[in-house]
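Okay, here's the structure, questions in a sec.
Note that one protein chain of the assembly has been removed; the remaining protein chains are unaltered in position.
And then chain A:
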Amino acid sequence: MALVEAVGVRKSFGHTEVLRGIDLTVDRGEVVCLLGPSGAGKSTFLRCVNHLETIDAGRIWVDGVPVGFRSSGGKLFELREREVAAQRRDVGMVFQRFNLFPHRTALENVMEGPVQVLGRGRAEVRAESLALLERVGLAEKSGSYPAQLSGGQQQRVAIARALAMKPKLMLFDEPTSALDPELVGEVLDVMTSLARDGMTMIVVTHEIGFARSVADRVVFLVDGAVVESGTPSDVLDNPQQPRTQQFLAKVL
């Protein structure tokens, strides 16, 4: 069974329909890159998967569980915010603007989830968190506050913070768009190694090179609908749809 299954997802803000019936399936261990012009609804779709936005129609399942609902007796019951929070533990998210907690050190940022949300012991979590910081290449920065770190370092701490919850799925929303060009590589390297280790990932990105080398599948979104999807070589090198061709002509 697929890890993520989205069927007919629709979402409007006021009178503008931003997602117009999106179908998307992501298998375990698969890396899917979402591409598309600004305003296509990429971020909105990603936020729906994590129930940061409620959807108006359609359904999203993550690991067989309907996002934002509990199924029982042939009915779906809408969850309270506290229960949604429990669902989100299994899904990590990395934001364009990092959103690290500025009043906590890098290590404390990483420890926050396991300690406060899962209620695990500090000593054990501390060791794990240090190992995670090591993995993203920031072992020596564990005591630094976010303001003392570069953008690339902050984003790597943010990735470690998400990984600390041992998620089944990682969502990335343009993780390198707010970075100076020379810092993009260090973040993409961490994401690449994560993909190699078998993490299931949905990545919104404008980094075509990353999509080409790491993605198993590329999905092209325009005006809230999937226009084209397939392997990187199909979609990126041999696009069939005029919208995809136009977009790639501009980006490449």
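Methods note: contacts are C-beta pairs under 8 Å (C-beta built on N, C-alpha and C of every residue); 3 or more make two chains touch, one makes a residue touch a chain; residues count from 1.
Here is the rule we use: contacts and distances are computed from a predicted model.
Note on the omitted subunit: UniProt lists it as "Amino acid ABC transporter permease", one of the names in "succinate dehydrogenase", "Fumarate reductase iron-sulfur subunit", "Cytochrome C" or "Amino acid ABC transporter permease".
From the options A:Ala57, A:Ala86 or A:Val251, the residue with contact to the unseen chain in the full assembly is A:Ala86. Residues of chain A in contact with the chain left out of this view: 50, 52, 81-82, 85-86, 88-89, 91-93, 95, 97, 99-103, 112-113, 116-118, 145, 147-148, 158, 161-162, 164-165.
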